[in-house]
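A single protein chain has been omitted from the complex, and every remaining protein chain is retained in its original position.
As written, the chain order gives the labels A, B and C, with residue 1 at the start of each chain.
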Amino acid sequence: MTEAAALLAAEGAENPLFPQAYELVVGSFAFLVVFLVVGKILTPRIQKTLAERTEAIEGGIKKAEDAQAEAQRTLEQYRAQLAEARQEAARLREEAREQGAQIKAELREEAQAEARRLVEAAHAQIEADRQQAFAQLQGEIGRLSTELASRIVGESLEDEARQRRIVDRFLEELEGRPEAVR
Amino acid sequence: MSEQKRTPENDGRDFANAAWSVPSYILSGILVWGGAGWLLSRWTGVYAFIPIGVILGVGLAVYLVYVKYGR
Amino acid sequence: MSVLAEVSGNVTAIGYGLAAIGPGIGVGIIFGQGVQAIARQPEAYGVIRQNMLLGFVLTEALALIGLVAPFIFQGIK
């Protein structure tokens, strides 16, 4: 071991494991220069640029995302408007149909009422005519009967009261036989 | 190793650490305990202490790597 | 000179060169197979890693014993 150390010291200049002092100095100097220039001045620049680039790319992505979101929103809006319009149209159609139905119903009602009114008027007319005919007929029948009776009996039934009673009795008898009148 | 979370990255870092420090551990094991053996043999004159020290140093270094990284 | 080749200098260097062959191959095999095993079964990474490390330590120990062996044998002769 001591031999080796002595050999190393003696061979100092020759042994490749033995650093030369001047080379140490030059190496330190070279490393210092490179560290100052490359490390301290230049590397921060490229780091900054790379960070900026990342940011720019991320910003671009963000912008694109925003645009897409905007487009999406507009699309949604359009869709909503379209749906609204469709609904409106449907509503209008429905309304029109309802109105039509209503008008139809009203018209029908009116027509029915008119018809009913006509029928009633006709009925009333008929009744009035009948009443009138009946009254006329009653008077006619009374006169005719009296005349007939006086002709048959030959005597004038002067007594008004008796005459009327007879007629009435006759009429009541007539009424007792319904088919005779109707 | 126990304090940190076990992630693939940490595992990989530990493994690289271990693999790179293995030769220097074994070399130091040999130097420390082989050196102790050498001193002993100079003192007692029994030459066998040197190989014993070397083997012991290697064994201890292997054990140390196992303790630090292998468990 | 009738000698075709002559070895001069420290013979232990040759000894170490020879001693380094085996461990060199061994370390190569260990890491090669270890990486292959991890590629095949990434989920067994922990176990493979441990065994790789142990195999590497033991093999490397042999290589470094080869480095100091000449000093030991020097004293024995």
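Here, a contact is a pair of C-beta atoms (placed from the backbone, for glycine too) under 8 Å apart; a residue touches a chain by one contact, two chains touch by 3 or more.
Definition applied: contacts and distances are computed from a predicted model.
Its record in UniProt calls the unshown chain "ATP synthase subunit a", which is the match among "Dihydroxyacetone kinase subunit DhaL", "Sarcosine oxidase subunit gamma", "ATP synthase subunit a" or "Multisubunit sodium/proton antiporter, MrpC subunit".
Counted over the whole complex, the shown chains touched by the missing one are A, B. For the options A:Val33, A:Ala67, A:Ala83 or A:Ala105, the residue in contact with the chain missing from this view is A:Val33. Listed for chain B, the residues touching the missing chain in the whole complex are 1-4, 9, 12-14, 16-17, 20-21, 23-25, 27-29, 31-33, 57, 60-61, 63-64, 67-68.
Contact between chain A and the unshown chain involves residues 13-14, 16-24, 26-31, 33-35, 37-40, 42-50, 52-53, 56.
Convention: only the chains that are shown with their structure count from here on.
As a whole-number value, the distance joining the C-alpha centres of chain A and chain B reads 85 Å. The geometric centre of chain B is 16 Å away from that of chain C, both derived from CA atoms.
Those residues of chain C in touch with two or more other chains do not exist in this structure. Those residues of chain C that touch chain B in the shared complex are 45-46, 49-50, 52-54, 56-58, 60-61, 64-65, 67-68, 71-72, 75-76. On the side of chain B, the complex with chain C involves touching residues 8, 11, 15, 18-19, 22-23, 26-27, 30, 34, 41, 47, 50-51, 54-55, 58, 61-62, 65-66, 69-71.
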